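Following: one structure in structure tokens, then a few remarks.
Only one protein chain is missing from this complex, and each of the others stays in its spot.
Which chain is which? They are A and B, in the order written, and residues in each are numbered from 1.
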Amino acid sequence: MEEEPMSVVFQVGANGVGLLDPGSETNNVEKGAKVDLPFWLAHDLYLRQATSINVPACFNQKTRKEIQADAACVDLRMRCPYFYELGCKTVPLVGDKSIGSFLLQAFSSRYKEVLSKSHSTPTTTASKFLPRLTKEETQLFEAAQSSMASFKKWRVGGSRLEKASILGKKRKTTLPIDPPSP
Amino acid sequence: MASGSEPWSSGVAEEDALIGETTDVELLKRAWRNEKAAPEILQFQAALVLRAREQIQLLEGTVEEFVGNGVDDLAVSLYQMDLDRTQFLLRSYLRLRLQKIEKYMIHISKTNLWNRLSEQEQNFAKRCTDIMEKHLEQSVLSRLPFGYQSILKQSISSEEDDMVPEPQLDTFVFCKTRGDVGAFQLDDTGDEMVDLVADDLYVLRYKSIKGLVENGQIDLV
Partner (left out) sequence: MYGRRASQLLGELAAAETGQLTVYNSDTFDQVIKECNEHNVQLQSLFRKMEEQNLDIQTTRNEDYFGAVIHHLSLARNKRCLMAYMYNRAETIQSLRWKIGKKLPQEIQEKLSFSEGEYFKNHSAAIDSYMSELDLDLTVDMIPPKDPYIQIRVLDDIGEVSLGDLEISLTRHSVHFLRRTDAEQFISQGLMEEFLG
């Protein structure tokens, strides 16, 4: 999430960091230059009043309209894999308070779908739906699935002692030819 | 433990059921559940652990004696199962604490959480911290420029220790009240109030009920 690109405008010039601005011909970034910086850098420079931050595209009016129309169908991952986290961390930087209610609305309308699909979707069709989820939503989806799996396992019973998963799943390839000795 | 000196008879088991909550096994179970659910380390239950260990020893003796005297298998295995459960609780309790120490060793050793550890746990925490510091020192810190070599701070310009992992105290926990608490304030501003009634289940932020867990008014589940 810290690596998400943020569009910023430099309020000051900075020497010796020309790499940040592909358009710069010197090794410096000029005052007023508009560049994309990873979130961690954009954030800390903002705190030092060296940059101003533009609202990321994933929170623009177009996305908002799409979410309002059919929240569950929007491919949020493509727009930003850390949609919610980025949103929460962006609000204090851009001073657009309406992002908060937009996030909440997007989350609550998608949440129900995520949960019900995680219980009902067979793995084959999940592949269509999963790529649209943000990382946060994917975690929810997996949490719901694994809690269901644990519940089923608990109900059926069975062995609870298992080989440490880090040792790999592959067994020795030799098949038992003789019947096991008692 | 007062009953520790008495031989275990079948009558004792019945009494235990009546006393319910007050047996050491129940107390241990409660300590274990709280420790399991709390994000930070709680006060070490020194006296309780001591009693539980005495009790386990006693039970082990009883089981051995029964086997020696040819008491019937069913009775023996019932005792054995009882013993196993207590053993598990004790081991799991101690293990949970070690794992928290492993996770937050530096944070614990810098705060008054340190006083919540037993003497052995303090030794363990000290050793772990030394080992972790040595490891990070030789793999990362010693190779960084001067001014960036602290394990606690990002650089010498940081005013606080900003590199120490700390437990998330505002995580949500399931909890059950033991008695009436009454109206309880969940946050500093007093905007959120909740009426905690006896024996009711709640899902609340750990941070806000921390004090109630520590003084035993509420149990985590």
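The working rule: a residue touches a chain if its C-beta (ideal position, glycine included) is under 8 Å from a C-beta of that chain, and two chains touch if they have at least 3 such contacts.
Because the structure is predicted, anything quoted here is derived from the model rather than measured.
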Residue among B:Ser92, B:Ser109 or B:Gln217 that touches the chain left out of view: B:Ser92
Which of B:Ala46, B:Ala75 or B:Ile131 contacts the chain that the document leaves out: B:Ile131
Touching the absent chain when the full complex is considered, from A:Ala50, A:Val91 or A:Leu115: A:Ala50
Residues from subunit B at the interface with the omitted partner, ascending: 53, 77, 80-81, 84-85, 87-88, 90-92, 94-95, 98-99, 102-103, 120-121, 123-124, 127-128, 131-132, 134-136, 138-140, 143-145, 148, 154-155, 157, 163, 165
Absent-chain interface as seen on subunit A, which is shown: 2-3, 12-17, 19-20, 28, 38, 40-41, 44-45, 48, 50, 158-168, 171-172, 176, 178, 180-182
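Definition applied: only the chains that are shown with their structure count from here on.
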Centroid spacing, where centroids are CA-atom means, of subunit A and subunit B in whole angstrom: 34
